[in-house]
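Every protein chain except one is present and positioned as in the full complex.
The chains carry the letters A and B, assigned in the order they are written, with residues numbered from 1 in each.
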Amino acid sequence: MDVLTPAETVALALSFKVSLVGVACSLPVAIGCAWLLARKRFYGKPLFEGLLLLPLILPPVVTGYILLIVFGHHGAIGRWLDAAGLSIAFRWTGAALAAAVMAFPLLVVALRNAFESVDRRLENAAATLGAGAWRIFFSVTLPLSMRGLVAGLALAFARAFGEFGATITFVSSIPGQTRTLPIALYELISTPGGEGGALRLTLVAGIVALLAGVIAALMLLRGGTRRTEVEA
Amino acid sequence: MIELDLALQRGEFSLELALASPARALALFGPSGCGKTSTLLAIAGLLQPRHGRIAINDHVLFDSRAGVDVATARRGLGVVFQDARLFPHLAVRENLRYGMPRGTTAQAFDDVVQLLQLPALLKRKPGQLSGGQIRRVAIGRALLRQPRALLLDEPLANLHREARVEVLEHLRGLKREFEQTTILVTHQPDEVMALADQVARIEDGRLTALEDVRTFMASAGIPVRARAAPIASKSG
Partner (left out) sequence: MRRIQRLAACMMIVAACTLASATAAAAPPTIFAAASLEPALDQMAHDGTLGAPAPRLVYAASSALARQIENGAPADIFISADERWMDDAAKHSAIVPSTRRDLLGNTLVLIAPAGSHATVDLARGTQSLLDALDRDGRLAIALPDSVPAGIYARQSLLHLGMWNALEPRLAMSRDVRAALNLVVLRQCPLGIVYRSDAVSEPRVETLATFPAASHKPIVYPVAIVKGHDNAASRTLLAALESSRAKAVLRHWGFTVPPDAKQAVRGETWDPIHSLRHEGGRTAQRGGSGAGGWTPMQTAIPLIPPSQAKGEDVHRKWTF
């Protein structure tokens, strides 16, 4: 039984691909930034935090425009990508970058909270047992932040999945490459007679978002993390 | 040889002490708040003294004048914290092995496990252990590090009576088995008696005395002979 038209199925599959890749690429950067925010003090930290939250605050179209002039053809970074044959302009990889950028702040905030809730005394104990900073992170901090990490990933994925403004501004709409589900949805509601398809896609998007929300809630609400005072 | 010469400020509290102890097991004894735990943390590298020098068995861990401040992870110490700090997401076996140097033989591991009566607990998680069991695992974990010094912070604190007896027995056993440099922080005279060779009395952030344990016991009014007997014995 065909619930979705071929074009809609293509858009849905593309959305999954773009969102998964986007969030996966965003994750290591988000982990690094969240760790810095949670564990280090440095000059200019508030400014750094503000910059990280920028995609959350800027209108998505503005973010898309910035991506366009930096990563598009002839862009500051785009020209090197083009020269290396790794152009992302008008490609699904560009859509993935847009999704990654828009989901990034959510990931950083969730991860930072998760790291901060890990008892530093445990990390100190690990240090006395001979663990260097990397080992402490991977063997103590990260495992103990898993809940927060999964919750953050769920939220980030949902955000990436629903990303529209930055994507269509940066890589426009190209079926099979950049026409993700939200863009297909937009096209349908912009066309008289497209309401049926729009409703179908809305339901799909709604289910994905709901699943993500449930996962996040389960992770965050069950077995609350204990915060204790920082002591050596 | 334990050489401590440090000055430390923590908020309003200031600590200054200097001692050199040839004893293998040194106790830092004093009432709570006197600075003994801070001293221990400074030795471990978790607190930075304002100035001073810390050396154990001729390994310099900290020397402000020479600009030496060895990172905690490289000080080669085994710390048993007052709150044990077992990793809650790892089983007992993984906790024990966490600080073990590469090349530690399975035999060495088993020896410690046997000594602390841990074989039955290896697969359990810290959340499933009793207070005394947790302490034993923490001690084992620190020991398996094969540290150049074992630092014990109030090892019997907050344990109920049976657990105290149990853990103290194990600590005594360790003292007999291993020639392990130990620094013990406590306010309980019986712990001092059971484990220490020399006692540094600390009060209000100052060293008030450095004495042999017999002298300590005498001044505490405890007959020398009692040292050989277990704490829980009825003999007086």
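In this section, a contact is a pair of C-beta atoms (placed from the backbone, for glycine too) under 8 Å apart; a residue touches a chain by one contact, two chains touch by 3 or more.
Treat the numbers as computed from the prediction; the structure is a model and nothing was measured.
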Using the touch definition given at the top, which of the shown chains does the missing chain touch?
A
Options A:72, A:130 or A:148, residue touching the unrepresented chain
A:72
List the residues of chain A that touch the chain left out of this view.
5-8, 10, 68-69, 72-74, 87, 89-90, 168-169, 171-175, 179, 184, 186-194, 196-197
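The criterion applied here is as follows: only the chains that are shown with their structure count from here on.
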Centroid of chain A to centroid of chain B, CA atoms only: how many Å?
46
Quick one: in the complex, what on chain A touches chain B?
121-122, 124-132, 139-140, 143-144, 232
Quick one: which bits of chain B touch chain A in the complex? Just the residue numbers, please.
41, 44-47, 71-79, 81, 83, 85, 87-89, 98-99, 101, 141-142, 145
